[in-house]
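Missing here is one protein chain; the remaining ones are kept as they sit in the complex.
The chains carry the letters A, B and C, assigned in the order they are written, with residues numbered from 1 in each.
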Amino acid sequence: MESNVHLDLSDEEEEITAETVLKTLQTAWQNERLAPEILPHHNDMVECMLGQIQHMERNINKLAKTDLRASIHKMELNRIKFVICNYLKTRLNKIEKYCIHILNEERLRLETSTNYLTPSEYKYAQDYLLNIENHIKSVILNKVPSNMQALEMNKIAEYPNLQTHVFLKANEMVNGVVLEDLTGEDEEIDLEEGSQHILQYKPIADLVKNGKVQLV
Amino acid sequence: MENTSYLSIQDILVTNEKVPCKFLHDLPKMGFLDPSATEEDLKAGTHLDIPLWLAESLYSRRPPLISVELPKIYKESYREILGADACTVDMHKLGKYFYEMGCYVAKHDIKGEVSATLMNTFRQRFRMLLSASVSNDSISSMQPLSESERVQAAAAATTERALAMWLQRGESPLTAANMVANHRKRKRAEMEML
Amino acid sequence: MFAEKVIELLKESERNPDTIDQFNDDKIRQILEEMDLLFKMNMNDANATTENRSLWTTVQVRHSALERNKRCLLAYLCSRMNKIKTLRWEFGSILPADIRELLSDEEYEWFSKYSTNLASYMRSLGQDIGYSGIDLTENLKPPKSLYIEVLCVLDYGKLELEDGDVIMLKKNSRHFLPTSECQTLIRQGVLKQIT
Partner (left out) sequence: MDPCEIEFIGENRIISIIPNFTYDKIYLICGEFGPFRAGLPLNVPLWLAMMLKQKQKCRIVPPDWMDIDVLENIKEEEKRSRFFTKMPNEHYMVEAKLILGAAAEDVPNSSEIKTIIKDIWDIRMSKLRTSMDALMKSGGGYGRLDHLTMMEINSVKPLLPAAMDNLLRIQMKTKKTAPTSSLNTSSFSQSGTSQHT
């Protein structure tokens, strides 16, 4: 069974193995699970894996049901499906929870094509918010006194806590991460390759997104 | 400690707690706020315990309509006890929302010492959370913990239990979803009562 | 005191965080009445503030109470929406009748719309490469074995498996089934895994 795949990466077409795609997806899943905010999507990885699954499932059907190899492949596919489902579901939970905030930010990001959501996720978020608005209006806001009827989006919006503390492992040497201290004495630390830390998410958010650190 | 977002029920319950206040101006037709008063208007100079949300709102007017006094758990005498050994204080009785309420009233402390008291108390009492998380007693029987400490201890205990279960047995079986199981339980209980 | 009823409402719904209670129509109506009353008093007093300046303060205090009531009502409604979302993920798109009864008509409509939106999102997954969608309510736990032994808890009826076999799920019957095909029924409480 062929396990090399073609994946468009910017202009040049680069060949990367399915194995690499799977590893990337697993890392993306782990980070998404552990980061307070929504991270840029990895739709290309997801679709690539789905393609692999499809391809593999067709091949499994050619094997006898009792064939040991069939069970091994099925088990692997179930493992990958778990990662994909859990990854997408984790994102959906964040999209629902921080809906107003994420949509506001996403509108700005769309202008520069640096969107974090897939088109499907974006549409889902919009419909989700519209449903909430309609429900709140029909049950409460239309029935309260006239000066109370405004739906104050900025008030009901929830925001991810970027100051929350997370555990991370450095994938490579990172110099000069600034830990803010409220007393005004900021501290600067270096993250050596392989070292592990617990610190605020905010100063290392970009490092998670560019892969220099990994949340654990 | 939960967040203080607009929709947070936790924060709504915290701000429902009463704080002692002194009214600085007459408030026409608000006499009913004082259960002991018989007049229609609330007079300047009245001392009254009112919910925190109302106090915050009256205090934020320009000029402020009230002055807020520190609830006794944040006053000097308790600060000394907390400073000596915070673990001896029964927060369930004395400060159900000790930290959350403290964050709101700290600005009314002229000496500015409430902040340090909150932090030191939390640092000292952290070991109570550590031991509560591995204790076999149910969290609700742990009287001395404040409301948010209980939530944290319960969450830590859940982690401990999951880990202990993982270490003990092989596979964790697939189970019914939480709400499904709870609704079924509730229905059974209701049936038995009939 | 102001805004006390609404606190009763919230405390009530906090008491059972893992189940959903009957939508409290009656209490909501009482709170709306309280708000209406506060508003009318404010309208009267606001018009009289030209003669009595200090009435203005009273108006502001009542206004705070109105804001408080509004905040609490919205919090109640939103916490219920969160529970209703959980119902969708755990029971599926069709609610058992006894659960359905706990929702108001508007809430049931919200449930249906939420469910439809979720379904169309899940259908869109992988569409570009010829998938007919992915059900995200499945594969919730890391897979351990391809087949498991299950006990049927109630009379469910026929279940058609992917390979075309049809089995009868009767109360107390035992089966050896592909994990991927019975996990939803386990979550819905129809089947129980035997360990």
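Going forward, contacts are C-beta pairs under 8 Å (C-beta built on N, C-alpha and C of every residue); 3 or more make two chains touch, one makes a residue touch a chain.
Just so it is clear, the model here is predicted, and its values are computed rather than measured.
Colleague: If I'm reading the header right, one chain is hidden. Which shown chains does it touch across the whole complex?
Modeller: The chain that is not shown is in contact with A, B, C.
Colleague: Could you please point out the chain B residues that touch the chain left off the display?
Modeller: Contact residues on chain B toward the absent chain are 1, 4, 15, 53, 56-57, 59-60, 99, 102-103, 106-107, 114-115, 118-119, 122-123, 126-127, 129-130, 133, 148, 152, 155-156, 159-160, 162-163, 165-167, 170, 172.
Colleague: Against the chain that's been left off, what residues of chain A make contact? List them.
Modeller: Residues of chain A in contact with the hidden chain: 1-3, 18-19, 22, 26, 30, 33-34, 49, 52, 56, 68-69, 71-73, 75-76, 79-80, 82, 146-147, 161, 163-167, 179, 181-182, 187, 189, 194-200, 216.
Colleague: Write the list of chain C residues that the hidden chain touches.
Modeller: 42-43, 46-47, 49, 56, 59-60, 63-64, 67-68, 71, 141-142, 145
Heads up, the rule we're going with is that only the chains that are shown with their structure count from here on.
Colleague: Going by the touch rule set out above, what shape does the chain contact graph take here: line, ring, star, complete or other?
Modeller: The chain contacts form a complete graph, every chain touching every other.
Colleague: Go through B-C and A-B and name the pair with more C-beta contacts between its chains.
Modeller: When the contacts at B-C and A-B are counted, B-C has more.
Colleague: Quick one: most central chain, C-alpha centroids?
Modeller: C
Colleague: When the C-alpha atoms of chain A and chain C are each averaged to a single point, how far apart are the two points in Å?
Modeller: 24
Colleague: Per the centroid of Cα atoms for each chain, what is the distance between chain B and chain C, given in Å?
Modeller: The separation of the two C-alpha centroids amounts to 26 Å.
Colleague: Between chain A and chain B, what is the separation of their C-alpha centroids in Å?
Modeller: Distance between chain centres: 34 Å.
Colleague: Multi-chain contacts in chain C: which residues touch at least two other chains?
Modeller: Residues 74, 78, 141, 179 of chain C touch two or more partner chains.
Colleague: Please set out, as single numbers or ranges, the residues of chain B touching at least two other chains.
Modeller: Those would be 6-7.
Colleague: Considering the complex alone, what residue numbers of chain A touch chain C?
Modeller: Against chain C, chain A makes touches at 46-47, 50-51, 54, 65, 71, 74-75, 78-79, 81-82, 84-86, 88-89, 92, 96, 120-121, 123-124, 127-128, 131-132, 135-136, 138-140, 143-148, 156.
Colleague: Taking the complex as given, what residues does chain B use to touch chain A?
Modeller: Answer in residue numbers: 3, 5-7.
Colleague: Using the touch definition from the top, list the residues of chain B that touch chain C in their complex.
Modeller: 6-9, 12-13, 16, 25-30, 33, 50-51, 53-54, 57-58, 61, 65, 171-184, 186-187
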